Each structure stands twice: as structure tokens, then as C-alpha cells.
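Shown here: the complex without one of its protein chains, the others still in place.
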Amino acid sequence: MKRLTLVILAICALIMLAAAVDLPNWADPSSPASTHLSPDFLEQGYGETATPNIVTVVLADYRSYDTMFEAVVVFAAALIVLVVLRRTPRQRSKMVQHRPVREGRDTVLRGAAQLIIPVMQIFALYVVGHGHYSPGGGFQGGVIFGASFILLALCYNLQFTIDRFKEQAVLFCVAGGVLLYAGVGAICLAMGWNFLGYAGLAGILGVSEVMARSHGILLVEVGVGITVFSVMMSLYYDLASGGDLDEGL
Amino acid sequence: MMIDQAPALIIIVPLFVSLVLTLAGSLGPRVAYGLLLCGMAGSLLFSLLALGQVVTDNQAIHYRMGDWPPPMGIELVIDHLSGLVLVLVSACALLTAIYSLRTAAEDNPDRLNHYYALFALLVTGLLGMTASGDVFNLYVLLEISALSSYGLLARGRGPAYYATFKYLIVGTIGACFYLLGIGYLYIMTGSLNMLDLAEIISRPELQDSVSIKIGFSLMILGVWIKMALFPLHAWLPNAYSKAGITTACLIAPLMTKVSVYIMLRIMFTVFSVDYIFDSIAWSQVVIYLASAAAVIGMITALAQRDLRMMLTYIVVAEIGYMTGGAWVANAAGYTGAVYHILADGLMTLCLFMAVGAVIYRTGQTSLAAMQGIFKRMPITAVVLVIGAASIIGIPPTCGFFSKFYLIQGAAQAGAWVFVAALLIASLVAAVMFFKMLEIAFFGDLKALEQEPGGGHGHGSHDGHDGHGALPAVARQEAPLSMLIPMVITAASLIILGLYTKEVVNYFIGWSIPAGF
Partner (left out) sequence: MDEIFHFIIGKYNYWASLVLLFIGLYGMIAKNNLMKKIIGMVIFQTAILLFFVSIGAKRGATVPIIEFGPDKLPLLDATAYANPLPHVLILTAIVVGVATLGVALAILQKIQRVHGTIEEDEILEDQRR
């Protein structure tokens, strides 16, 4: 069976390799991908949104409908992991699992964590906020922010983190971030523009349409950041403790 | 103004419902149920509005997300075909939502809100896929609906986890093939918008491109894995048959039908009739696969003793019908395939609901549960008979008319294998349902009790009817919240059948691709 799979896959691979004949060469400036839509984005993007980072522009404005569902995907993941794994204490009592309980004071670890976590969090906020001008944005910033909390949970323990950031609050952030994103879209819709047409924010914010797009991008990036960081924590809470939220790794 | 925004609202309303359900964790089950109903009803309303506008203007609605013009931004396209599927999906979702009042609460004593949030997310994904006019956006929504269906299916009992895991692995392979196919198309064309892609692919210099062909094959293969076409179907029966009652009612009719719709979109919107049937000469092979799916699916269903296993194999067989109809390459076959999406969505829903009600009342999932349901649950039994008649293809149910078009299309194309497969599958379905109804009418209780594997699996059964005292019990009709959607579905099967001509003339006729 395994041999057979290997043979079939090898044949598929050969077919696909042979098909590479008419693919454009790597980094060919005249390939269709580089000449069809990409120049439009690069030449019009800045003028229409006042945001130099074109990746951010395409992500959060031209294709912002995709990005909203991207945030929904992580939201869904958090929800599913919660639904699948999370157990109430009543259910848990049926089966006792022994986890190694960590004793002692990891002074070095904790000291290092205290030192590095604030820096990480400030850097994460910078990455979210500076996404207009440099590589970065909601996803990257959110991941760094979430990682700082996971580091806290690793260096202290899970309970320590949960006491400071309750499960309910995390869940609130998970849905709240997506709600902020979709809410911005809905406000634009209510202002008579299409869904996620940030130009509709111009009237509320009192700026030009181009600047309204720039602000709209920032707003949705913040929404994405909130969702991503809280999803990271939610996933970590549930996966690390097997859904019990007690001891963790 | 509401009508202009209807395409976006179809998708946004269930999304907001899902978010609010997650945020409002402490609200009672009644509020959650009400919210879900509002969301689904909203989607249905806006779908109907959009479809109505498409029919009155007789042209597709192009909705620009974020006000960006299409090849750069993402657009939603609602034409006759997608409008029809949107109405089907939102109507089925609404009916299932009504149906879920008792079953969902029993399957999910804790976390009902989160269950309903996933329910709404799944519907968002399905509606979004149907309305999308961008191949990559379609992938994202495909993943949303796939992920939420993993979550819902994993809510089932013990063996459900392993079955869901298998589904997750296979589903990811399918989705990734689709994504890789997009990659090939993007390299060769530089575009992601369906209409723009279609325009570029139809240029003569790309007609013989191997990469485009590989891209098409990967996308179609991915969709086939997702919709469980015959040799790739192994994951479906296990995953669907172990799910909770509500989950099965939601997922089984809709997921596969929307996948078939995507196949039609890729074949006839992104690519064209000429390209598929001239440049890629697969249609013969696909027709054989479809025929095999129809016959083998039905025969396997006949061999099952578990009610829901039986229904899931029927789903596999029905996929064969629709695939065959799409690939016989003529207008009648296409009409049959699209009409069968509607008919099959409704009749699968009808059967899953009726069987779900039987399982809910008896706590058994084997054929033995059908014991005397004509006496105990007369209305459910009638609904079941109508659904069965539609699967077999007895007029005036819509199943007859879709089969009629399919056979007509196959005969015109000279695909006699497919004609034979359709007739054999109908015959097998008839045998299967008469066997089932025989048990329901005259079932010998003692003979059935001796059979192993009776399956008293439904743990959350709350015992207002004894397991052991089946025949003696008087009428125990399903609760009203289940009866109403069941009766509506069964009635719609007949109504759709009676208005076949109108549906075909006003909706499907307009969506027949150029070249047929």
C-alpha cells in the first residue's frame, strides 16, 4: 500500500515537473503575474490610500473582504478548539490525568521574562501601528503580542496567566476583533458606500476620502491584531492544558 | 438602498449572528435560538431580494466589495445560477435552524451558543462561496465552511473524532489542491477574478498551455475530493453518519451541493465549454466515474443496516448524478445537474430530518428504529415516504424531473452508460426504500431484536419513551419544532416538482453557458 502510494505520487510529481516547461522563469519581470495586476496596485495604491506599504494596501483595502474572512478563519479555529476540547470541572472528574506539577522558583527564567515581555509588547504595538510604512500589520503584531503572553505562561505557569487574562476576556477579544473589522465595514455600508468601502468613513472622521481609507486600514488592522493575539492565547490555553485550563505545560 | 446592498448582507448577516452569539456567552438557549433564526431568515430574505432583482433585470448583479473595480478588488456575482443556490442554501439553513430547537440543545448541553455560532459560520462560508466572483476568495470561504464543519462534526459521539480527523486530512488535501490550481492559473494569467481569468484563458496563446491544464485539473480534483466523487468518497459516510442530528441535517445536504456548484462555476465561468470538452478530453472518463458513483453508492446504501450510513451513501450516489449531468456536455444535462442541486438539497434534507426525528424519538440508529413508525409517528412517516419517492424518482416529486432531464441529456450525448447507471440506481433506491417501509409497516419485532448492533447509542435520550416497549407505545409524534420544517421541506419537494417548467424557464434556462 505504501509502496503503491509512493509510485503514484512519483508519477504525479513527474507529470507536474514536466508541465513546468511553459511556466515563466523565476523572478522574470515580464511574467504575467508581474505585468497584469501588480503594476496597477503599485502605481495607484499610494495615490488612493496615502499608504506607502502596498502589501498593507492590497491586504486591508483592495482585498479587505478576503482579510476579513482571514480573521474569521482564526476566530473559527479558536471557537472550534474551545468547543472540541474545553471541559468543565464536572466532566473532568470522570477521568483523572496526572500532569507533572512544576515546583520551585525559576528565578532566571522569570527575570528574563520580566525583562523581555514589555519590550515584546511595545514592539508588537509598533508593528501593528507602523504597518502603513514598513513591513508589519495586524497579523504580525498580533502574533508577537500573543507570543508575549505565551512566554509568560511558559515562564510562570498557565494559571498565573489565566488569573491575569481570564478565559472569558480572551473569548471576548476573539470575537471583538472580528466585530471591529466587520463593524467598520458595516458603518461604511450604513453611510451609503459598499461594504468595507472605507471612503464612507470620511464623513465621520472629517478627513478626505483618501485619508479615510488610510484610517480605515488602521482600524481594521487593529481589529485583526486583537483577534490574532487573543486567538493565539485561546489556542494555547486549550491545547496546552488539554481543555482543563489548570496546569498547562 | 437595501436592495443594492443585498449581496453583501446575505453573507454579513449570519457572520454578525455568529459573532454576537460568541460574545453573548451567558444568554439563555432561547435567545441563542432566536438569534440564529433571525440570522438565517435575514439571509433568506436578502437572497430572495437579490434573486428577484436578477430575474427582473435579467442580468447578473456585480457587487464591488470596498468599491474597488473588479480585477483589482473582489466582487460578488449573483446571477441566475448563484442566486438560485443562495436561496437553496439559506432556505435549508433556516429550516435546519428551526428543526434544531430540541436536538441541538440535547446534543450540546453545554456551549449551545458556541455550537450555534459555528452553525452560523458554516452557513456564512457556504453563502460566501456561492456568491463569490473571485477564485481566491472562494478558497478562503471554502476553508471557513470546512473548518466549521470539522468543529460541528467533532461534536458527535466517540468515534466521531477519528472520522472527523480523517475528514480534516482529506479536506485539507482537497483545499490545498484547489489552492495550488489557483497558483498555476495566477502564474499564467496574473489574475484572480473569475471573469477576468475567463477572458485571459480564452486567448488563443493560452489554449494549449500545459500549466493551465494542470491548474484546471488540480482545481477540479480538489473540488472532487471536497464533494466526495466516487473513488474519493471514503471519508464522507463515516464523517457524516456519526455526527449529531442537527449537524447531519445541516452539513449533509449543503456541503456537497455547494461543492457541485463550485465545480460548475469553475467549468463554465472560469473555463469555457469549448475548453473543457475540446482541449481537455476527459468527459468520457468522468461520465464513467459518475456512473460508477451512482450505482456503487446506491448498492452500498442498500447493504447498510444503519439508517444514517444508508443516507450518506445515497448522498455519494447523488453526487454521481450531478457530476454526470454536468459532464455530458449538453443543455439538457446541464439543466438536469442544476435542477438536481436544488432537488437533491431538499430531498436529502427531508430524509435526514425525518430519520433524525425517528432517531430522536427511538434513540436507535439502526433500521430497527423504523419499527411501526406509521403508527407511532404518522406525519414523520409520510414525510419520509415523500423524500423516498423523490430519491427514487416518482412523479410528481422533483426527483423525477431532475432525473428526466439528466436521462434526456445523457441520451442526447449518447452516454448510455450513464443512462443505465441512473436507471439502475433508481431501481436499487426503490428496493432499498421498500425494504425500509416494509419494516416500518409490518416489521417483525422479535426478528429484529435478535439482530446484533441495535445501537442504543443516543446517550442524551431523555427517556420519555421506553426503549424496550416499542410496538406497544401509542402515537409519539416528533415535537412541533421538528415537524414544521419537515412538512415544509416535504411540501416543497412536491411544489418544486409541479413548477419544474417555471424553474427551468425562468432561472436555469438563463444560466446555460454559451456553447451548448
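Each chain carries a letter (A and B) given by its place in the written order, and its residues are counted from 1.
Methods note: a contact is a pair of C-beta atoms (placed from the backbone, for glycine too) under 8 Å apart; a residue touches a chain by one contact, two chains touch by 3 or more.
The structure presented is a predicted model; accordingly, all values stated were derived computationally and were not measured.
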Listed residues A:V84, A:I117 or A:M191, member touching the removed chain: A:V84
Contact residue for the chain not shown (choose from A:V58, A:A113 or A:A202): A:V58
Of B:D107, B:E143 or B:D196, the residue in touch with the unshown chain: B:E143
Identified contact with the non-displayed chain, of B:V13, B:L35, B:C92 or B:L179: B:L179
Chain B, residues in touch with the chain not shown (by the definition above): 136, 140, 143, 147, 150-151, 154, 158-159, 161-162, 164-165, 168-169, 172-173, 176, 179-180, 183, 186-187, 192
Contact footprint on chain A, counting only the chain that is left out: 1-2, 5-6, 9-10, 12-13, 16-17, 20-21, 23, 25-29, 31, 33-34, 37-39, 41-43, 45-47, 52-55, 57-59, 63, 66-67, 70, 73-74, 76-78, 80-81, 84-85, 95, 133-135, 139, 235, 238-239, 242-243
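The definition used in the following text is that only the chains that are shown with their structure count from here on.
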Rounded Å distance, chain A centre to chain B centre (Cα mean): 31
Contact footprint of chain A on chain B as seen in their complex: 1, 5, 8, 12, 15-16, 19, 22-23, 25, 63-68, 71-74, 110-111, 114-115, 117-118, 121, 124, 128, 134, 136-137, 140-141, 143-144, 147-148, 150-151, 154-155, 186-192, 200, 209-211, 213-214
Complex interface listing, chain A residues touching chain B: 15-16, 18-24, 31-38, 40-41, 61-66, 69-70, 72-73, 75-77, 79-80, 82-84, 86, 88, 168, 171-172, 174-176, 178-179, 182, 185-186, 189, 192-199
